[in-house]
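Note sheet for the following structure.
All protein chains of the complex are present and in place, except for one that has been dropped.
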Amino acid sequence: MTTTLVRKAVGVTSLALVAATVVMGLFVTPPDVVQGNLARLLYVHPPVAWVAYLAYGVTSIASGLYLWRPTRSLKWDRIAVASAEVGVVFTGLTLVTGSIWGRPAWGVWWTWDARLTTTAILFVLYLGYLALRRIPLSPETRAKRSAVAALIAFIDVPIVHESVVWWRTLHQGATVATLGANTKVHGIMAWTLLLGFIAFTMVYIWMAMVRYRVETMSAEIEAHQLEAWEAERMAEADTSDAAIGRLLDPGTRAPDEVPTDQGVAPR
Amino acid sequence: MIRRAWAVARKDMLIEVHSKVALNQVIPFALAVLLTFGFALDTRNQLLAEIAPGLFWVVVLFSSLYLISRSFRVERENAAMEGLVLYGIDPMAVFFGKLAALALQMFVLEAVAAAGIVILFNPPVGSLGLLAISAVAATLAIGSIGLVYGALSSSEQSGESLLPLLVIPVLAPIVISAAKCWSDAESAGAGIYDPWLKIVAIFSAVFLAVGAAAFGPAMED
Partner (left out) sequence: MPADDSVSFSSVTVTLAGFPALLNLSFEVEAGETVYLRGPNGAGKTTLLRTLAGLEKPTRGSAMVLGVELPGGERSLRALAGMMGTRSHLYEDLTVAENLDLARRLLGISSSRIDDAAELFGVRGRLWKQKVASLSAGQKRRVALAGLVAKNPRIWLLDEPHSSLDAAGRDLLDKLIVEATKRGAIAFVATHEAEAGRAGGRVLEMVGGTVRAEAREASPGDEGPASEVPE
C-alpha cells in the first residue's frame, strides 16, 4: 500500500512540476534576444534528452545486476524493461523536439550532427531491444538474453558517439554550433531550465514506477497461473489413481447387464 | 577448445560446400544489388564512384545478414545446436568455430562485391593493403556481433526478421569507419598507416571481445 501511495505522490508531484514548467516556460520567462519564442524549447528539449540517457543508464545497471549471479533477480529485469520503454519514448521526444527546434533555427529538420546521429541510432538500438523482448521465451531466458543485449548496447553507445564525432570532424567541421551557445541562459531562465530537468526526471520516475508495477502484476498473474497449474497437475495424478482404483479393485467390476452409457459403477 | 572450435568451423564449411547457399544465393544477391544501384542512380559514373565505399559496406552488411541467418538455421534443423550442447562443448568453441566459417564466406563475398564495384563503378584504388586489412577487421566485427544477436534472437518460433534490426544499429561505427578506410584507400598516396584503419581495428577488437564474452550466456539458457 505504501508503494501505491508513493507512486501516486510521485505522479501528482511530477504533473504539478510539469505544469509549473509550462507556466514558467511560456509565460514568466522572457523571449530570447536572438531566437525569440523559439528558445522556450530550451526548457523541454535538454531535460527530455537527459531523461532518455538516464533511462538507458538505469536499464544498463539493472541488466548488469541481473547478469551478476549474487544479485540475480527478475526484479532487475522488470526495472530494465520499465526504464527502457520510458527511455524509448523520451528518445522519440528528443528527436521530435530537436527537429522542431532545428527547422526554424537551422533551416532543416535534420542534420548529420554527431549528437543527433547518436540519438537516432540509440532510438533504433533500443527499439531492437524491446523487439527482442517480445520473442516468446521463459522469463529467465528472456531476462538473460535481453540483459546481454542491453549491455552490448551500453558498450556500443560510446563507440557510436565517438565514431560519429570523428566521422563529422575528420572531414568537415561541426556543422551545428552547440545548442546553448547563442542562447544566454541566466536568471529566471536558468531556474526554469532547472525546473524542467526536475519535472521531467520526476515524470520518468513516475512512468517507470507505473511500468514496473505492470510488469510485477503480470508476473503475479503468471505465478497464480503456476499455482493453478500445479493444482491441476496434482489432480491429474489423483484422478488417475482413483480411476486405477475404480478399474482394478475387486468388487467394482460392473455386471454385464448394466448399460455402459450410464457411466456409473453400481454398488 | 581449439580442436573443438576447428571441428565446428569445419562442419559449417562442409555444410556450405554441400549446400552452396553462400555461393549460389548470397553472392549473386550482392551482385544483383550492385546492378540495381547502377540502374537506380543512373549511369552517372562520377556519383557511383563517389558513393562506392559506403555502397560496398552496405551491400556486404546486408548480404552478411543472410549468411548469419543461414548459420543459425542449420543449427535449428533437427535441434542440431542442442546436439552440440550435449557434447558438453564450451560455447567459446562454438563461437570461434562459427566465426571462422562465417568470416571465410564473408571474405569471398567481399572479394566478389569489391571486384564488382571496381568493374561497374570504376572508383580509383590507391592502396589494396588498406582495403584488405580494414575488410578483415570489419568482417570479424560484423561476424562477432552477428553471431551474438543470432543466438540471442534464435528461437523455434521467430527471430530471423529481428536479426537485421538488432545488428544494424550496433554495427553503425563499423560501417562508418570501414567505409572511411575505403575512401582513404582511393587516394594514390594511401597506405596502411591510415587513422581510420586504427579506428576500425580498435572497434573490431572491442566487438570481438564483446562477442566472445556474450555468446555463452546468449547460447546456453
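To keep things simple, chains are lettered A and B as they appear, and every chain counts its residues starting from 1.
The rule is short, and it goes like this: a contact is a pair of C-beta atoms (placed from the backbone, for glycine too) under 8 Å apart; a residue touches a chain by one contact, two chains touch by 3 or more.
Every value quoted in this text rests on a predicted model; they were computed, and no experiment measured them.
Looking at the complete complex, one finds that the omitted chain is in touch with A, B. Only one of the listed residues, A:Thr3, A:Asn37, A:Thr71 or A:Gln225, touches the absent chain: A:Gln225. In the complete complex, the hidden chain is touched by one of B:Leu41, B:Ala79 or B:Ala209, namely B:Ala79. Touch with the hidden chain on the side of chain B covers residues 3-4, 6-7, 10-11, 14-15, 18-19, 74, 77-80, 82-89, 220. Interface residues of chain A facing the missing partner chain: 136-139, 222, 225-226, 229-230, 232-237, 240-241, 244, 248.
To be clear about the criterion, only the chains that are shown with their structure count from here on.
The touching residues of chain A, when paired with chain B in their complex, are 67, 121, 124-125, 127-128, 131-132, 135-138, 140-141, 144-145, 148-149, 151-153, 155-156, 159-160, 162-164, 166-167, 170.
Taken in their complex, chain B has these residues touching chain A: 145, 148-149, 152-153, 155, 157-159, 162, 165-166, 168-170, 172-173, 176-177, 180, 195-196, 199, 203, 206, 210, 214, 217-218, 221.
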